[in-house]
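With one protein chain held back, the other chains of the complex are shown just where they sit.
For clarity, chains are labelled A, B and C in written order, and residue numbers in each chain start from 1.
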Amino acid sequence: MLIVMKPDAGASDIERVLQVIETLGFRGHQLPGESRTAIGVTGNSGSIDPAHFENLSGVADAIRVTKPYKLISKDIRPEKSVIKVGNGTIGGPELAIIAGPCAIESREQLFATAEVISRSGVRFFRGGAYKPRTSPYAFQGLGDDGVKMLAEVREQFNLNIVTEAMDEHGVDAVEKYGDCIQIGARNMQNFSLLKYVGKTRKPVLLKRGLSATLDELLLAAEYIMAEGNYDVILCERGIRTFATHARNTMDLSVIPAVHRLTHLPIISDPSHGTGHNYMVTPLARASVAVGADGLIIEVHPRPEEALCDGAQALTPAQYLDLVNQVQLIKSVITSEEVVFAA
Amino acid sequence: MLIVMKPDAGASDIERVLQVIETLGFRGHQLPGESRTAIGVTGNSGSIDPAHFENLSGVADAIRVTKPYKLISKDIRPEKSVIKVGNGTIGGPELAIIAGPCAIESREQLFATAEVISRSGVRFFRGGAYKPRTSPYAFQGLGDDGVKMLAEVREQFNLNIVTEAMDEHGVDAVEKYGDCIQIGARNMQNFSLLKYVGKTRKPVLLKRGLSATLDELLLAAEYIMAEGNYDVILCERGIRTFATHARNTMDLSVIPAVHRLTHLPIISDPSHGTGHNYMVTPLARASVAVGADGLIIEVHPRPEEALCDGAQALTPAQYLDLVNQVQLIKSVITSEEVVFAA
Amino acid sequence: MLIVMKPDAGASDIERVLQVIETLGFRGHQLPGESRTAIGVTGNSGSIDPAHFENLSGVADAIRVTKPYKLISKDIRPEKSVIKVGNGTIGGPELAIIAGPCAIESREQLFATAEVISRSGVRFFRGGAYKPRTSPYAFQGLGDDGVKMLAEVREQFNLNIVTEAMDEHGVDAVEKYGDCIQIGARNMQNFSLLKYVGKTRKPVLLKRGLSATLDELLLAAEYIMAEGNYDVILCERGIRTFATHARNTMDLSVIPAVHRLTHLPIISDPSHGTGHNYMVTPLARASVAVGADGLIIEVHPRPEEALCDGAQALTPAQYLDLVNQVQLIKSVITSEEVVFAA
Partner (left out) sequence: MLIVMKPDAGASDIERVLQVIETLGFRGHQLPGESRTAIGVTGNSGSIDPAHFENLSGVADAIRVTKPYKLISKDIRPEKSVIKVGNGTIGGPELAIIAGPCAIESREQLFATAEVISRSGVRFFRGGAYKPRTSPYAFQGLGDDGVKMLAEVREQFNLNIVTEAMDEHGVDAVEKYGDCIQIGARNMQNFSLLKYVGKTRKPVLLKRGLSATLDELLLAAEYIMAEGNYDVILCERGIRTFATHARNTMDLSVIPAVHRLTHLPIISDPSHGTGHNYMVTPLARASVAVGADGLIIEVHPRPEEALCDGAQALTPAQYLDLVNQVQLIKSVITSEEVVFAA
């Protein structure tokens, strides 16, 4: 922490700040400047709350220096984490594509989609059984029946299942029937749920909240890891801004930033990130080009009849074309041995 | 819903749109214009998902017209709801002030603060027992012990208790020991929790999420009400924007907007809304002037020693001055018989 | 400036940073910490570009400490500036209300409005002659003819004229015929124009840009003052956020922040800040309650026929009611001798 004094701060103001630093168990270092004094704080192992100083007489600013996270950091683990999900991996040299419908609507729609995904050669299947809908009057998903259908998909097509849980009941069900527990954007700071999935032994796909800073996303991952579950995969899915041409604004610069700070893999969801069918393939290409470890893509046999988010779902033909395009981009990236490290 | 066709849309495109409308059980009305045709949809009682139309050939845009909420609406209940909280009310002619520390730290700190609040003449006391903290390494609150101490405060000072619950366990505890269950900003779209509090019979204080639109806030209230609990109080506590001079940006225009659309009361939290001690009183005055039904104010006997959010806590003296100022503003508003209605 | 080294930075990395600091003519101070070293920089009179350090080996972060502004600062002038505008003042004990139509549409409309404003007892009149419109096909204002009409209004009603200039021609015209040159939100960082008005001797009303931080607003004022014109009045008029219930989001917390940092007055424009007739009066009350030195209010004899921004214009009756309400709020504020200072 660096405490910046006002130009007119007196010696007694500085003395008082040094006392508070000492009371907290740290050491203070005066740095007299041209027009004002700054005081550096050392001896702390974690970050210090600026509130201890902000309202003291003569203090202009209290600036945090130490980052508040530990387990996600490259300081702890310099090499990248490769997360095992069922019989596949996310974070390794292969691009991890997770595809399927937004919501499971019926056995017929689910299996028709799974057949397409399986044919495309990808290893991960998604499909929402418990659906977080903005309105209580919108379709809320098939619930437990949906999760059990996903287990059948796994058997029949040898696909690894990624699906969202919204509460403890859902976590238990996904832990039993699926391969990876997704925590949605709206629950990224549902700290009770984060602690709960931190106690499971299934990998967790953690989506960035609509207005989450990078630090908040990393600390949400830290919540899960602090409970003992280190298998966390991050996901950029668009943030909320003033722009209206897309449903959300995809923030692709977060991907190199995550690679620089943490050993965790990060994937991208251009379906939710854009909300428009015609934007999904371009943004999927961009996500791979920027360095994403994988993609989430929504596919529906007949998007215009979808009960949820049909505007962004790809048809099977569009999806197969996307897979082809992103694999070509991935091969360019890999051939170039592109390095994102700091 | 209004579907706007592209200028070059053909008769068969229009025909296809009309068919889809009919399939969904509604009626379509063609409105031929100078350069393009629009198609109005009637016969729907709720809102229609634009996804049914957006990707059809010849469609330029699908615009939602019907609002998706029901129970919160003035169409259902034109007169304002006055919510009973313990032996007080929120939404009536009196300004409802809820004051207390951010977090309960100790019995001594809690009772010292409650003594100040009680002396100020306000009726509602707050204090966090279960704390949603961005970092897993920050103080997480006293939990169940904290809630039980709040029940003692109620006994001793005749104050009505408002405190946050983060999960089902917390809801059960607050229902037992408190008077009003607070759902925090980070859980505004934790739909499982909303449904759960919808089944309790204690009033709910629902804080606006950091990036929640007005519609999303109202639909979160609708989730609670749809389960049978109509006693919902909304709260503006600042939204996330690019601005950095305050911790959040207080969006006071949401208060007249809420009064125009819904019968529910709305209060304001300038402590979290600004994050800075020196801004709390000015923004509290502004909140009352704009028409808020109440305030949440954080108070701490020694803010510089607070374990949580000390930078925004008022000292007892600042707090008593604030109460005085806002009551004067309130009396101006009331004398003027200001009407916010549409 | 504080330079934070990475945990694994070596002695040679620290040496290199100290060399760069010396080359720039400053002094470096090592602060060895538990896990990493920080280096404080002193001896600089202005702020230092972090770019000099950010990409050096071993550097984790370079944090700016010194604020980049001078003339606007209370360090230079502790007492508040009271700006003379024609025969009135802004920033003094009286609330400064600037009222009038968004755009001048005709002599008849202009004089009918001026008659209302004059009758209300306020001292400042606004009316747009040069209009910055988002679309080139929207009404662009009456231009020079409009400005001359404003001069007639001044004569006839003894009102001080505030009107926007968009370029050097406009500045010259307003300097000749008006009393205060308004720089609109879209030109807040039109630095050539800022320098040009800095050379005039008429006061300048500088509106905050739609996405301007507080620092950027203050530095835009600094541009004007650096040219010798110290009569700058700031104006909050809403910022751009994700929220859609109002045209912009009024950021009232910027008002106490401005009072804390600078001696310049700041007023509020709830007409543009909200864009909706029914929100103008509540937000005007809130602006005065938070401590604004004045208001801009748009008034139109028949809002539904306005050529520009009719949705936010008040009718004469609504306007007179607003003036009454805000004066009552102002008297509460003054009676309380509320202090915003740091």
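Worth a mention:
By our rule, contacts are C-beta pairs under 8 Å (C-beta built on N, C-alpha and C of every residue); 3 or more make two chains touch, one makes a residue touch a chain.
Treat the numbers as computed from the prediction; the structure is a model and nothing was measured.
The omitted chain makes contact with just one of the residues B:195, B:240, B:259 or B:330: B:240. Listed residues C:73, C:120 or C:211: the one in touch with the omitted chain is C:211.
For chain C, the residues touching the chain absent from view are 20, 46-47, 49-56, 68-70, 132-137, 166-168, 170, 186-187, 189-193, 210-211, 215-216, 219, 222-223, 226, 240, 276-277, 303-306, 309-312. Taking the complete complex into account, residues 211, 213-214, 239, 241-246, 249-257, 260, 273-274, 278-279, 281-283, 285-291, 324-325, 328-329, 332-333, 335-336, 338, 340, 342 of chain A touch the chain not shown.
Contact between chain B and the absent chain runs through residues 2, 4, 7-8, 29, 31-35, 38, 40, 42-45, 61, 63, 65-66, 75, 240-242.
Rule of thumb we're sticking to: only the chains that are shown with their structure count from here on.
Interface note: chain A and chain B, two copies of one sequence, contact each other through mostly matching residue numbers (shared numbers exceed half of all numbers used).
Averaged Cα coordinates give chain B a centre that lies 30 Å from the centre of chain C. Taking each chain's centre as the average of its CA atoms, chain A and chain B sit 26 Å apart. Of all residues in chain A, those touching 2 or more other chains are 240, listed in ascending order.
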